[in-house]
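Omission of a single protein chain aside, the complex is shown with its protein chains in their original locations.
Read from first to last, the chains carry the letters A, B and C; within each, the first residue is number 1.
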Amino acid sequence: MTPIEVFMTWVAAILTLMVLSFLWKENKFYRIAEHVGVGAAAGHGTLTAINSIQTSCLNPLLKGQLLLVIPLILGVMVFLRLSKNYGWMSRYPMMFMTGTGIGVMLGAIMEGQIIGLLKVTVADIFVDNTFLAVSALIVLIGFITTLSYFIFTKEHTGGLGISARIGRVFIMASFSCNWSAEMIYYLGLIVSAFMFLINVWIKQSILGI
Amino acid sequence: MLVRTGRIFDLLLLAILAITTYVYIKRAEEGKKLPPIRKIPAVDAMEEGIGRAVEKGGMVHFASGGSGGRLSSEYLGMVIASLNCLEHVAKLCARLGVPLVVSAPSRPEALPLIEGIVRDSYRSEGKIEDFNRDMIRFYGSDTGAYAQGICGTIVRENCACNINIGAWHTDCLLVLAAAHDIGAMNIGGTGRWIMMYAFAMLADFSMIAEEIYAAGALVSGDRGVISGLAAEDIGKFFALAVIILGLIVSAISLPTFLVFIGM
Amino acid sequence: MSITIKSLIPTLITTIVAIFIIVEYFAPPNAILGEIKGSFTSWAVIIASFTIILGALYLVRFHGLKIIKEGLGSQEGFFSSITLFILVLFVSVGLAFGGTGTSQYNLIYMNIMKPIASITRGICFFYCISAAYRAFKLESWEATSMLVAGVLYSLRQIPIGPAVWSPIESIGDWILAYPNVGATRGGIVATAFGSIIIALRTLYNKELSVKLVSEVE
Partner (left out) sequence: MSDFLSKLDRIDRRWLYAFTIILVIIPIVSPLGLPVKVSKPTRDFYNVISSLPEGSVVVYEEGSISGQYDVTRAACLATFKLIFSYPVKFIAFCDSADGPVLLKDMLSMVDPESYGKEYGEDYVIFGLAPGGETATASFATDIRKTYSTDLYGTPIDEIPLMSEINSAENVDLIIQVFVGCYNCDWVVRQWVVPYNTKYLGITSECCTPMIAAYYPASCKAYLPGTIGATEMEILARLPGEGATVSDAKNLGLIPMILFIILGNIAYFRKRFGKEEEK
């Protein structure tokens, strides 16, 4: 390892330990790592934003795509939020982005998030394999009872109450799968962090193995 | 053909929802009767939580999540729902004189709207002098730094009530746990199904997925906005009808069902 | 300044832009509409970049005022100066050496930003397992379902699970692929309806928070 690499490895290791100290309690060391992390995220975000504006707006605009002056103006209007009297003008870029967001989402969400799932939930049941058909039936029951839980215009009593209660059991099982998947993912990050501390920081940069 | 092949059924559903939403808004504006909406405990808990902050002399913290500012894809709905709740919380805090801290999302596309709403809320309560841009904190465009910054703020500035509604990623677990450990009341939910487990396990009052849209509507107190919940239920009944009809048709001929729904 | 210019025209922009893109999606393929949609989506990408810079300005303002008010020697001033120093370090190294693709930038990125961001998520593991201490109790059908599904799917995901008891793999995959998918699809469809109705209400200019009228500074 070069001297600069050893130094930066020490920086990374110390910052890692500073964040880990939050498990004990909020303290000055954690606070240093917090402020370093926030500064780095803001710096990196600013840099990539500047780069993106340059490559997708300024360069093509200078090469003759004159329509790009519109997003440039709308983009600059975002900063008017900081002004005392013209803050309202920052709503123009906001509402343009909202319109684009709605347009891109509203069309494809029908197929991608609703009809596509209805189609596959029904179609999966009509298969030759009994085990798969019964399993698909369980998906259907989970789907209907979960959807019934989200009905707002009727009190959850009687038949709807039973369905919503079953739905809650399916919902909790699903939450638990997500909790488990997230926990294993965090465990992977903790293991990677300790692998770095042990194999790179201690073994390589301290012991030189 | 006027409609692209394979998207007729999609357009049919969109038309049903568009008409239903419009009709319900008109009925609301004309004062006509609307379907009743069942109670969502977490909606009332916001007022209770802010009241508790007054008693404890603590601060109220509101955040809409790392992606709680993205004006695109399904985040958009969560962002607008969280803006409705932010307006409700900001008005209550202005009225009761409770310190409010709003953490701006790490994807800050809606940042001007967030400041506009908090400023507007304080103005409508006659407390514009209490508004200060320092109430709105930005922690950089990474959800890790976002969670770190909020945890530090919550612990150091004596948070008594932590309200997290919007589009959350892994950041919500750290924030909810930090608030829980200092005894703050946790209220919140997200439309992102994958992260709902954190709210179900760590929040005192949680809104499950679509309930954040309902909360956003209910706190607005506007009948036209609340009528949207009835339109959503029409969509669900339509989905259940498609499922039941689909089962019947598929029992006879699955390809027929697939052709019909794939129009 | 009239409400028309402050609120009505912006929301009109939303409706027009959205309708153009929706029509492009449902209409038979049309080159002009495709061109318009392509322009709108790429413009939104450009504006998104400006908002990231606006966020950074909020950050600089907040910490700058803190340094001015409390002084560099104070504890608050010291921590705020760390944030501003690191921000300036990243931006200047990036601009000086030609963007984020350089080895110099990679050195500070991989040894400052990445370790902090990674371990910040990593410590969530400890909060995940202590949340299990609170939530996984055999006190109701829901909590029992949570406990059983969570433990079984956890054991499936690590090598020791299938190595000790091989059926755990198919049981874990079954729980993930069927009960979980049933509830997930129900949740996705319900959330989709929520998104759609809010989007439609915004197009009708009836979405209060986005309408924002007063804005009198």
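Following the convention adopted for this analysis, a contact is a pair of C-beta atoms (placed from the backbone, for glycine too) under 8 Å apart; a residue touches a chain by one contact, two chains touch by 3 or more.
Fair warning: this is a prediction, and the values are worked out from it, not measured in the lab.
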item: Contact list for the unshown chain, restricted to visible chains; value: A, B, C
item: Per the touch definition above, residue among A:I109, A:I125, A:L147 or A:I171 touching the missing chain; value: A:I109
item: Which residue of A:N27, A:N85 or A:N199 touches the chain not shown here; value: A:N199
item: Touch with the omitted chain, as defined above, among C:K6, C:H63, C:K114 or C:K206; value: C:K114
item: Chain A residues that touch the omitted chain in the full complex; value: 23-24, 44-45, 48-49, 51-52, 55-56, 59-60, 63, 100-101, 104-105, 108-109, 111-113, 116-117, 120, 174, 177-178, 181-195, 198-199
item: Positions on chain B contacted by the hidden chain, ascending; value: 67, 70, 72-75, 107, 141-144, 169-170, 192-195
item: Contact footprint on chain C, counting only the chain that is left out; value: 25, 34-35, 37-39, 41-42, 44-45, 48-49, 52, 100-101, 105-106, 109-110, 113-114, 117-118, 120-121, 125-126, 128-130, 132-134, 136-139, 147, 151, 154-155, 157-160, 162-163, 166, 169, 173, 176-177, 180-181, 184-185, 188
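As a working rule, only the chains that are shown with their structure count from here on.
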item: Where chain A and chain C are represented by their mean Cα positions, the distance between them in whole Å; value: 4
item: Where chain A touches two or more other chains, by residue; value: 19, 22, 31, 33, 37-45, 78, 81, 87-88, 91, 93-94, 97-98, 100-102, 104-107, 109, 113-114, 118, 121, 140, 143-144, 147, 149-150, 171-172, 174-176, 178-179, 182, 186
item: Residue list for chain B, restricted to those that touch at least two other chains; value: 7, 10-11, 14, 71-72, 74, 76, 109-113, 116, 138-142, 144-145, 148, 170, 173, 193, 196, 198, 200-201, 208-210, 214, 229, 232, 235-236, 239
item: Residues on chain B engaged by chain A in the complex (per definition of touch); value: 7, 9-11, 13-14, 35-38, 70-74, 76, 106, 109-113, 115-116, 119, 138-142, 144-146, 148-149, 151-152, 155-156, 170, 173, 193-198, 200-201, 208-211, 214, 229-230, 232-233, 235-236, 239-240, 242-243, 246-247, 250-251, 254, 257-258, 261-262
item: For the chain B and chain C complex, residues of the former touching the latter; value: 1-5, 7, 10-11, 14, 17-18, 21-22, 25, 69, 71-72, 74, 76-78, 80-81, 83-84, 86-87, 104, 107-113, 116-117, 120, 123-124, 133-134, 136-142, 144-145, 147-148, 170, 173-174, 177, 191, 193, 196, 198, 200-202, 208-210, 212-214, 216, 220, 222, 224-225, 228-229, 231-232, 235-236, 239
item: Footprint of chain A on chain C - complex, ascending; value: 1, 6-7, 9-11, 13-22, 24-26, 37, 39-57, 59, 79-80, 82-91, 94-95, 99-100, 107-126, 128-129, 131-132, 141-143, 145-151, 153-154, 157-158, 174-193, 195-196, 199-200, 202-203, 210, 212, 215, 217
